[in-house]
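Below is one structure; the comments refer to it alone.
Of the protein chains in this complex, one is absent; all others appear in place.
Which chain is which? They are A, B and C, in the order written, and residues in each are numbered from 1.
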Amino acid sequence: MKNTIGTSITMTLFGESHGPAIGVVIDGLPAGAPVNLEHMQARLDKRRASGTISTARHEADVPQILSGVKDGHAEGTPVAILIPNENVRRQDYDRTKDLARPSHADYTAQAKYRGWQDASGGGHFSGRLTAPLTAAGSIFLDLLEAKNIHVATHIADLAGILDDPFDEAHLKKQMNVLKKADFPVLNAKQGDAMKAAIEEACMQQDSVGGILESVVTGLEAGVGEPEFDSVESLLAHAVFSIPAVKGMEFGSGFALAHEKGSQANDAFYVKNGQVRTRTNHSGGINGGIANGMPIVFRTVIKPTASIAQPQETVNYRTNRKAVIRISGRHDPAIIHRAAIVVDAMTAFTVADLLQQRHGETWFTEACR
Amino acid sequence: MKNTIGTSITMTLFGESHGPAIGVVIDGLPAGAPVNLEHMQARLDKRRASGTISTARHEADVPQILSGVKDGHAEGTPVAILIPNENVRRQDYDRTKDLARPSHADYTAQAKYRGWQDASGGGHFSGRLTAPLTAAGSIFLDLLEAKNIHVATHIADLAGILDDPFDEAHLKKQMNVLKKADFPVLNAKQGDAMKAAIEEACMQQDSVGGILESVVTGLEAGVGEPEFDSVESLLAHAVFSIPAVKGMEFGSGFALAHEKGSQANDAFYVKNGQVRTRTNHSGGINGGIANGMPIVFRTVIKPTASIAQPQETVNYRTNRKAVIRISGRHDPAIIHRAAIVVDAMTAFTVADLLQQRHGETWFTEACR
Amino acid sequence: MKNTIGTSITMTLFGESHGPAIGVVIDGLPAGAPVNLEHMQARLDKRRASGTISTARHEADVPQILSGVKDGHAEGTPVAILIPNENVRRQDYDRTKDLARPSHADYTAQAKYRGWQDASGGGHFSGRLTAPLTAAGSIFLDLLEAKNIHVATHIADLAGILDDPFDEAHLKKQMNVLKKADFPVLNAKQGDAMKAAIEEACMQQDSVGGILESVVTGLEAGVGEPEFDSVESLLAHAVFSIPAVKGMEFGSGFALAHEKGSQANDAFYVKNGQVRTRTNHSGGINGGIANGMPIVFRTVIKPTASIAQPQETVNYRTNRKAVIRISGRHDPAIIHRAAIVVDAMTAFTVADLLQQRHGETWFTEACR
Partner (left out) sequence: MKNTIGTSITMTLFGESHGPAIGVVIDGLPAGAPVNLEHMQARLDKRRASGTISTARHEADVPQILSGVKDGHAEGTPVAILIPNENVRRQDYDRTKDLARPSHADYTAQAKYRGWQDASGGGHFSGRLTAPLTAAGSIFLDLLEAKNIHVATHIADLAGILDDPFDEAHLKKQMNVLKKADFPVLNAKQGDAMKAAIEEACMQQDSVGGILESVVTGLEAGVGEPEFDSVESLLAHAVFSIPAVKGMEFGSGFALAHEKGSQANDAFYVKNGQVRTRTNHSGGINGGIANGMPIVFRTVIKPTASIAQPQETVNYRTNRKAVIRISGRHDPAIIHRAAIVVDAMTAFTVADLLQQRHGETWFTEACR
């Protein structure tokens, strides 16, 4: 399906970094779903570059709704969202034209599109494409919140600096902290240390990565499919779509390699008539199906590939060796901007799963 | 799509642990593709239980081809493969009827199917369903080998015991070792230590997990899609379909969280006219597209959920608390059996990607 | 998707005329749906060859359920249905080997599969493949009937002999007549004339075609999609899958070419609180969406391509000209057997549409 994702609800993504606009078409959004542009803008602002720890390419990123929305509600027909590209500076890329930036998509784009692609600023591979995903995700996050399902992501680890962990007893409070935070951490002091590490990397003409931890609360048991469309499969498909993601683990994840079954199993018990598990090593998913506990997963974000240091590379048209010095406008870290994008792709996946289960009228049976 | 996976080539999976048969329908297999039943049986044997480190449920697992194959070659029409269930002992499950085995799918199946499901032996969620996937995967592995693309998986880490790592300089030799190995390790001595650890866990009525490492060599640059159908997204979708997989990382994976961009980037160079990278922190994938280097990923397999120790749980029909003692026939580890299943899902994904790119005649243009 | 059809519910078809078995996998069938084998057999019997007006290839066509059904109800997991091929006589086809039967798929199969296909008896293109579709369709017909939605098809026109038309005032009674009929007509006398025409064609070593008319009652307004997944689009996609179908029209269909808008429009009115239309030129579909009136469409079935008369043709391997005399066992007409297949594909499409709209629990919310 290439640039369309989803089953009952789909998103179709388009645009390049230096074209006139980027955008997304959401299809299958249930009629009556609220579309709140203030929330959308606030979430886009979280994704946007800002301050000393981000790229100097500043764009307003004001989304335009072209269709499917009337008086703040989805009509049920496709919702097209457009974000114009304002701050296009193709000349930044002229010096490095045809040089494959290491760990970027320049070389693979050439291999795939054989020279027909627009390579400026990464073209269709640019991180800018996550802006329409965030705009769309904002609608899904609102949709889920109306059903008391909440999604939040924090930086669990940036270059070895750890945030406070999620704590099931205080999850509601923690998620509220993240909703308001400019920088997605639970512990502001650790957040400051992370920012300092980013700035330091920047001064060294280098970049840093880290680990995001995400949680979904309020999702009913029974959602998902055995095997191919397991909740893990669908979340992984969606989250690995975000550039820079190189790994993902659910619940205890890779730590399960060193645990015994007796340690890793989550005992069931009943609390207030609800089946729950004592622990959540499974990350809220058994046999591919949500079990009613919080869905928990962690995502590794690689250090930004664009660094100002000279790097060995090749010219992908001539196959000659070269040294590349990437100037332009780049982030020494993108993990803090990626958190809301992970939220967006997660909310999309959960909404799609709920709609598959409950039909296109799942969100509201009410007539207008 | 629930129980169908793929785009240009699809697999549709069916069956339950204790029904008459399990099976798979492969659609889109290119006409003329070899279908080698000896190879299929050999790979099924790798997946099968054996010796003291596996479940006592022994089945021949002899696949029957119902359609789509003539004289050892695919006809181009759907290939249905059936594996009869021979050694069905429903009574093993009577004692634990309606009790939710911890970290199993019993409770979530009840939440999803509301009592209509066949719960015996895990029903459709059973690990037995990986047998038809392996049978199908064998065809894809042969298909890729005919194109000089090779897939192999070893146990990198079982309960802390490490196998030798993949070594790009000796990859061909290492992959041959794995092809012949009964127990999928490069270092036989470490393999013996792993087996001992499994037996020890068994004696403790417990189970162990571990980490699989997989490699794909010979895949051309340019395969895959930006964003939604990135090679990572598609491989993750497929591999997370395998029960017990709880995490996946590509290239340096989670270690990238603690690296700088200058360390993590893979410099390009030219060798014998081919663009290559000096390192492979990216696992052979840039911007979601294969870059021609080996695809490398690691998969965590949780410890088997079925353990003989008494465990706290609930009766999922009455919501009453209970203690479960799982007898039946179970594996103290499944990681060694899972290796070929990861190979199968990987080969399927790679073949599907190649066919999307090169069309249904990619495998052979030759007429018969 | 090739051999898989559907969105929320899917069918995957496999098998060849002269292989060991043909079959279908239904995925997405709602848990708790009744699976009635007697009804299935009765509907398969309607499709089967019988008497002097059909092929001499008689097979019991007894379906085997391999998975997904327990105690007469769907489990919610894939339902695999197998129909063994019993009466295989490959030698019938030896004489005509490599000769392209006119208006059959022999030549196009060769063009597509380049010699790798199994050509005996039409292989995967054989009309026998409609047997598993009918078996699956029986489940969907039962599903719809439980919701008071009924599907029926009669032969409106066979070689110019007309059956009584559907009459909205007596539709319930007419549909009951068809349910019990061996030969799908409303007017038994006209049915006898049709049978005589078939026998006459048979004696002339020739064959006849005709027009089927189908009706769906009880379908709620609001089902379907604008444009691409209009009810017309989906029904046409499904019904044109049946071999021998060469045309389809909804409501007044081709007659609309000679009507004015003032004649063709269906005026709305309210009856017992329900919005209805005075006429039904639209066949129950406005803007691609069901309007609550009966869905009505007509399907043309071409005369059977296999006739005993000598025909001009080519050898598709040598490109030499040839004369073919088709012996074997063939029908002088298949339209009476095709009626239940149209019902099956229609019921499938309607059930899929309802499940897309109302979710996987649309059929029953009840737990077991």
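As a working rule, a residue touches a chain if its C-beta (ideal position, glycine included) is under 8 Å from a C-beta of that chain, and two chains touch if they have at least 3 such contacts.
Worth saying up front: this structure is predicted, and the values here are computed from it rather than measured.
Tell me, which residues in chain C touch the chain that this view leaves out?
On the chain C side, contact with the omitted chain comes from 1-5, 7, 13, 100, 102-105, 107-109, 111-112, 122, 124-125, 129, 157-160, 201, 204, 206-211, 220-230, 232-234, 236-238, 240-243, 245-254, 256-270, 273, 275, 277-278, 281-283, 285-292, 300-307, 309, 311-314, 316, 319-321.
Suppose we count only contacts with the excluded chain; which residues of chain A make the list?
Touch set of chain A with respect to the missing chain: 1-4, 10, 12-16, 19-23, 25, 27-28, 31-32, 64, 66-68, 70, 73-80, 82, 112-118, 123-124, 361, 365-368.
Go through chain B and note every residue touching the omitted chain.
Contact residues on chain B toward the absent chain are 8, 77, 226, 355-362.
The working rule: only the chains that are shown with their structure count from here on.
Out of every possible chain pairing, which has the most C-beta contacts?
Among the chain pairs, A-B has the highest number of C-beta contacts.
On C-alpha atoms only, rotate chain B onto chain C and read off the angle in steps of 5 degrees.
In degrees, rounded to 5: 180.
Could you please state the distance in Å, as a whole number, between where the Cα atoms of chain A are centred and where those of chain B are centred?
The answer is 27 Å.
Just give me the whole-number Å value for how far the CA centre of chain B lies from that of chain C.
38
Which positions in chain B touch two or more other chains at once?
1-4, 13, 112, 124
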